[in-house]
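All protein chains but one are shown at their positions in the complex.
The block that comes next holds chain A.
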Amino acid sequence: MLTFMASDSEEEVCDERTSLMSAESPTPRSCQDGRQALEDGESAAQWRSQESEEDREEEDPDRYVCSGVPGRPPGLEEELTLKYGAKHVIMLFVPVTLCMIVVVATIKSVRFYTEKNGQLIYTPFSEDTPSVGQRLLNSVLNTLIMISVIVTMTIFLVVLYKYRCYKFIHGWLIMSSLMLLFLFTYIYLGEVLKTYNVAMDYPTLFLTVWNFGAVGMVCIHWKGPLVLQQAYLIMISALMALVFIKYLPEWSAWVILGAISVYAAMVWTVGMAKLDPSSQGALQLPYDPEMEEDSYDSFGEPSYPDVFEPPLPGYPGEELEEEEERGVKLGLGDFIFYSVLVGKAAATGSGDWNTTLACFVAILIGLCLTLLLLAVFKKALPALPISITFGLIFYFSTDNLVRPFMDTLASHQLYI
């Protein structure tokens, strides 16, 4: 239990770190974005708008995360930002919705993920206390411990990156994806089979899990069709979210969600304040050209593409379309926390679908707003704060105010 627990919270941090690496390119501008994002150190909330990356076409063609990136005439930037912002919103809705659907479907059908069966070592305080005050105190303490673990792991990874221990980071990533793709999938499959009372013999199970896991490792760490890679990323985000939903106690989960979004916003603000455009060399991690080349060499193949890249359709023959480079990137940590929120709403809403739907709509609207801000500011933005705030507000208000109203209306068959 202990080993995969260790990779749980680090997973988000790992995702964050390697998302920086996969975004790196020889241009100083994107590197600056990368450094700034690095300094934000936020595990779950980095996001880059790729609309201003003109020089990406020199990228290694194997890096399919940056496929099809021709240059773009400079004057069209603002127009295209607004025009194509809406399209990116739609394209991000699909994977986020799919991840949430998988999590909600599992929560509603498989009883395992709603049963209380112990807690993570990161949340040692139990919530089975008689008084409300004590319970609140315990959940706040749990949150503090969790956040400090995340901060520690982020600093650790930054230090590793700075001292060029790339092999260590790479190995860590491979180990955590192995754990997710094999062990967690095996547990998930076992529980689903138990729920539907389907018997499966061990050889078939072994074959299934082996194929799923091996193809996943290849797709994520090496080459594969973009859609398949994204499907695997959705699956592992959903699995991570399910683990969180199962092992985080009730109140701690909500406080942690709130704290993570506050932390993301704070870190982003601090990062923005420290970033001084006039003195590019004065960033926390000085831009080191040799380090840049090193990282490029040691990750000649695509590094862990833990950022989610909506596939952009190609439009042949239209010159104006070519600047549709890559769309926006959304970190896997964001997927995980959105799904945790919606999953918790589904798990604790006393069989009520209205709460789940309300949280879902709130998160999507938060995502829209964040994308709008991204188009306006053209800087990396944390994706968590706005969506999670909306989600939390809507969860608590729908559960306490709207649910009794709608239930009373439905029982009297009144329609509004």
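To be clear about the criterion, contacts are C-beta pairs under 8 Å (C-beta built on N, C-alpha and C of every residue); 3 or more make two chains touch, one makes a residue touch a chain; residues count from 1.
Basically, contacts and distances are computed from a predicted model.
Colleague: Assign the chain not included in the display its UniProt protein name, restricting the answer to "Auxin-responsive protein", "glutathione transferase", "Aph-1 homolog B, gamma-secretase subunit" or "Queuine tRNA-ribosyltransferase catalytic subunit 1".
Modeller: This omitted chain is identified in its UniProt record as "Aph-1 homolog B, gamma-secretase subunit".
Colleague: Just to verify: which one of A:Leu180, A:Leu248 or A:Ala358 makes contact with the chain not shown?
Modeller: Here the residue in touch with the unshown chain is A:Ala358.
Colleague: Pick from A:Val132, A:Ala199, A:Ala273 or A:Ile416: which residue touches the chain that isn't shown?
Modeller: A:Ile416
Colleague: Since one chain has been left out of the picture, which residues of chain A touch it in the full complex?
Modeller: 78-79, 82-84, 86-87, 89-90, 93, 315, 318, 320-321, 351-354, 357-358, 361-362, 364-365, 368, 394, 397-398, 401-402, 404-410, 412-416
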